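What follows is an incomplete set of chains from the complex, kept in their original frame.
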Amino acid sequence: MTTQTLSETMPKTTRFSVRTVLQNAGIGLALLALILFFSVFTEHFLTPNNITNILTQITINLVLAVGMTFVILIGGIDLSVGSVMAFAAVVAGKAITLPGFGPTEAIALAIVAATLTGVACGMINGVISAYWALPSFIITLGMLNIARGAALQVSDAQTIYSFPYAFEEFGSAMIYGVPVVFLVALFLVLVAWFVLNFTVFGRLLYGIGNNEEAVRLAGHSVYWYKVAAFTICGFTAGIAAIVYMARLNISSPIAGIGFELNAIAAVIIGGTSLSGGRGSVIGTLLGAFIIGVLANGLILIGLSDFMRQMITGVVIIVAVILDYYRAKYTSK
Amino acid sequence: DDKPVVGLIMKSLANEFFQNMMAGAQAHEEKRGDYKLLAVGMQNETDFESQINAVENFITQGVDAIVVAPADSRAMVRPLKKAMEAGIVVVNFDVALDTEAKKQQNVELAFVGPDNRGGAKLAGDALGKKLGAGGKVVIIEGNPGADNANERRLGFEDSVAEFELDLLDSRTAHWETEEANSVFSNMLTAHPDIQGVMAANDSMAIGVVKALESAGRDDIVVVGFDNIPAVGPMISDGRMLATVDQFGTDMAANSIDLALEVVKGGPQLEGWVKTPIELVTAN
Amino acid sequence: MAAVSLAAVPDPAETPAFLSVDGLKKHFGGVKALDGVSFSLLKGEVHALVGENGAGKSTLIKILSGVFPYDSGSISLAGEDYRPANPHVAKELGVQVVHQEFNLLDHLSIAENISVERMPTTRFGLLDKQEMNRRARLALDAIGLTDVDVKAPVSSLGIAHRQLVEISRALQCQSRILILDEPTATLTERETKRLFDIIASIKAEGVTVVFVSHHLDEVFAICDRVTVFRNGVSIGTDRIADTTPDGVVQKMVGRQLATTANEADPDRVPGELALSLDEFCTQANPKETGVSFDLRYGEIVGIAGLVGAGRTEILRGIFGVDPIRSGRLFQAGKEVHFSGPRDAIAAGIGFVTEDRKDEGLILDMPIAANISLANMHAVSRSGLLQFSEENRRSRDGGAKLKLKYGRISDAVSSLSGGNQQKVVLAKWLARNPKVLLLDEPTRGVDVGAKAEIYAILKELAREGVALLVVSSEMPELMTLADRILVLAEHEIQGELTRPEFSEENILKLAYGQARQAGGQKQ
C-alpha cells in the first residue's frame, strides 16, 4: 500500500503526543462547552477568584485520579483511595501534633508519615491482587473497610487539629492566583504523563492492560509492574492526604468518603478504558476539570441541591456520549 | 451474673459526637458497675437498616433495655414497638421519634434529649443579634432527609424570621468539612455580600472558616453546632462567633440511668425529658 | 493430498452467477483495503480466494458477512442487491462464515459454542441441553473430533481443536454460501483431509463454498475456480483446470518466486549442545514419562505430530511458562531451571507462540511497540524510551519480513492476519536469540513471505542459532529441519533424518501410536 512510503518520509518525531491531544479533544470540547455555558449564564464564573476556587477544589480529586489512572490502565481499580487518604491524614495528623518537634520537623514528619501510609496500603492492595491474581475490585473494597476502620481506630474518631502555621500557609499559598497545591497536582500529572509515555515502565503498564499474557511471555515481571501501579495509587492517596490537611488544617477520619468514585469518574470521563490498556493522564486532567467546573458552576447558577445532583448525572453521561461522537469522527 | 443488660444504639460512631457519647456511656458503665452495656453504631449516617437490625439483634439477645438515638425518626417506630412488646424498656434520646408516626403505630414513648431546633435557634439568634435586621446569611445544611439536619435548618429559619435576616442560599454539605469548604467557597463567589453563615455542625463550620481564610474575608460571621474540640480555638480567636453544646458525652449515660430506673420498676417515662443545651461563645 | 472428485465442475459460461461482486471498494482511514474487487460465485462451486497477506481477502469476507459496510461498488446475491447491515441479515440470506480469527466463547461449553447461532429449545421454549449436546456430538464426530467432551469449556482446547469447533459451528446451519477464511492454517493433515471430505459433501448438496488458504496444494485439491487478489484488487478468476500453482503464484506476487531448496545446507554443521532434555515432562502432560532429545547450535530440529500431540507443551515447558513436573533441562551442558519466561529469555531463548491473538500481540498498541516488547533494553536508555531508535529498528525488522503496514505507529490490530504473524516473528528476531523456539511460525503467512521467513530462519541457523520448530505443515518441516522428531500422545515416536523425510514417514509415526491406543479402547 502507498501509505507505507508515506510514513517512511515522515519526520522521525513521535506522533504519540499529537494523537493523545486529538484523543482528548472530545472531552476537551465538552469542557469548553461547559466553561462557555457557565461564563455566559453566571456572573462570577470567569473571575480570577472563582478560577482560584475551582483549581483548589479539584486538586484532591486530581491527585487521587492521577494514581487511579495507573491502576485503571493495567485493568485494575482501586476503591480504597478515599479511605486510605483518611487513614494517611490521621496518621500524619498524629505525627504532626507529636510534642517536642519544631514546626519544620513536624511538617516533614507528617509528609513522610502520610506518603508512607499511602504507599503501604497501595502496596498491600497490589501484592494481594497481583500475587493471587484476584480481582482488585474486591481486594480494594476490603482495603476500603480496613483503612477506614484503622483511621477511626487510630484517631478514636476525633478530628485532629492545630497544625503548625507554616502548614496552613502552604495550603493556602498562591502563585499569581494559582494555588500551590494545584501546582503540586499539575506536577504529578506531568510526571505521570512523562512516565506513561516515555519510559519502558509506562509502556509496559499499557501493555499489561492490553494483554498481560503477551507481556509475561516477553519476559517481563508482570507481578512487579502491577504492584508498582497500585503502590503509585497509594502514594497519590498519601499526597492527597497532605493536601487535605494543608487545606483544611484538620485530619478527619471520615474524610474522603466516596472520593474513589469521583477519582474513577475523572479517569473514565477522561477517556481511559476501564478494561485497561487505553487512555491518558491528560484525559484524566480534563476529566477532573469537568467534574470540578460542573460542581462549581451549578452552584453559581443557583440550582437547588437536588436539581444540581440530577444535572451532574446528566452532564456526565452527555460528556461521554459527546466523546463517542468525537472518537467516531476522528477515527475516520 | 444477672446484671441488667442495656443495649445502646447510636448513629455512626465515625461521627465524633457519637463516639464521645459512647465513651461517656462506657465510663458510666464502669462507674456504676451494676449493668452491662452493649453498644452498636451504624456504618454511616443513612444506614437506617443497621439500626433496625440492631434492635432485632437486641430482642434476640433478650436485653433489658434499649437506649436508642434514632437515625430516622419514622423508620424506627415499628421495630421499637416490637421491642416494647417483647417487654424491653425502650428509651429514645438525641432525636425524637416522629409524633405522627408514633400515633399511627400506637406507641407511647418518651423522649430524652435536647431541642435541636431550639439549639439551632440559639446559634441563629446569636448571629441575628450580631448582624441585625437585613443581615445577609446562608445556611450550610446537614444530610438532606436526616431529622437533626431538618430540625437545625428549621431552627436557623426561625432565627431568620425573627431577626428579619435575608437568607440568600441554603445548601447541603452532607456534614462534611471538605465539601463544606468547596460548597461555601462557591456560595461566596455567587454571593460576595454574605455577612453570616449558619453551619449545621462544627465539622462544616471548620470548612467554612477555612474557605473564609483562603478568600481573605474576616468580615463574615460563622456559627456552628456541636462544640467539638477543634472549634474551641476558632471561637476564642473570633473566627467563629458561637456554637451550641448539647453535652453529648453525658446524654447517653443520662438516658441509661433513666432506663435502668424503669427496669428496676420505676414509673414509665413520659413526654419530653429535656436535656440541657448551651450557647458557647468567646466569653 | 487426496484429491476430491472434481466431477461436477459447473461451467461458468452456462450457469448464471449466484453472487457477483463488482468494483467493490473499502477503506480504513488512509488504508485502501479493497480497491476494486470484482468476481462471481457459481452455485455449488468451491471457489478459492488467494493472495498475499494483506491483499484484502478477509476484508472482502467481512463485507460479505455483514461485519463491515462497503464504500462503493455493488454486490448482488441471487439477482438481488446485497448490502447486509449486520451478520444477522447475512445469515438470514444464507451466508455463513468461519472467520480467520477465532470467535469463541471461552468459558462456555463446546456444545454451546457450536449451537450459539440457534440454540435448540424444548416445547416450552427452554434450552434443550440434551439436544444441543447431541448435535454437538454429531458435528464433532463428523469432523473427526471424537475424543473431545462436548460439555468441556472451549478454554480447555488447543488452538487446532478450537478451529474445528468454529468449523463445526458454521456447518450447523443450512447455508447457501459457506465462507472459510484460512480454516486449515492451524490444522494438521488428518483434520484437513476430513474438512475436505465435508466440503465435498456439502458441495454435492449445492452449497457454494469460498475457501481461503495460503496452501496452493489445498486450493488445487478441492477448488473449482480461483480468484487472485493483489493489493486490494482482484487480478482475475481462473478455472483450476486451466491453471497451475506457479501461474497462480505469479499472479499473486506479480513475479516469479524462487523456490526454496528442500536440501541440506552444506555450509552448516551443527555445533555445541544448545539444549538437552532428559525425560522432560510438564505438569500438563498426562503421561508419566517425559521426552528426551538434544538440540545443537546451528541446527534446526522440527517437531511433527497431530493436533494435541503435546508439541506446544514441550516448548512452553522449556520456556518456563508451564511448571515442570519431572525431568531435567540442560543448556550448554549445565542443568537449568527457568522459573518463568524472564529466566529463559535471559538465557538467550526466544519463543514464537502459536496463538498470536492471546499470547503474542498487544493488539491495540503500535507495531513498533510490539516489535520491541521483548527487547526493551535495546530501545531505551536508563528506562527512557528512545522512539527514533525503536522506530528505526522496527522498520528494519518489519522490512526484513516484508511486513505490510501503514505506519509503524499504527495499532497491530489494523494489520492483516499474516502480517500480524510477522510482527510476532519480528519481535523475537529483534532479540537475536541463541535458541529460538517456534510454534507454528508461519500460520497464515502467504507463500511469498513464507519463503522469506524460511530463508531468514536458515540464515539464523547458519549464524549458529539453535532452532526448534513445531509445525503442522509437513512441507514446512521438511524444508526447514535437519531432523524431525515425531510426537504422538506426548511421547517421541521416532526421529527422521533428512534422507528419511517424507510425508508418509512422518504420518506413519504420528498415527502409529494413536491407532494402537484406539485399538486398545475397543
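Letters A, B and C name the chains as they come in the text, with residue numbers starting at 1 for each one.
The rule is short, and it goes like this: contacts are C-beta pairs under 8 Å (C-beta built on N, C-alpha and C of every residue); 3 or more make two chains touch, one makes a residue touch a chain.
The shown structure was predicted, so the numbers you read here are calculated from the model rather than taken from an experiment.
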Copies of each displayed chain within the entire complex, written as a formula: A x2, B x1, C x1
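Note that in this section only the chains that are shown with their structure count from here on.
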Whole-Å gap between the CA centroids of chain B and chain C: 71
Between chain B and chain A, distance of the C-alpha-averaged centres to the nearest whole Å: 34
Separation of mean Cα positions, chain C and chain A [Å, integer]: 44
Contacts with two or more other chains, residues of chain B listed in rising order: none
Footprint of chain C on chain A - complex, ascending: 1, 3-4, 6-8, 10, 12-16, 19, 198-201, 203-204, 206-207, 210-211, 213-221, 277-278, 331-332
Parts of chain C lying in touch with chain A, wherever the complex brings them together: 29-32, 54, 231-232, 319, 321, 340-342, 344-346, 351, 353, 358-365, 369, 373-374, 376, 380, 383-385, 387-388, 391-392, 395, 404-409, 427
Chain B partner contacts - residues on chain A that touch it in the complex: 42-44, 47, 49-50, 53, 56-57, 60, 148, 152, 156-159, 161-162, 168, 172, 244, 247-250, 252-257, 295-296, 299-300, 302, 305-306
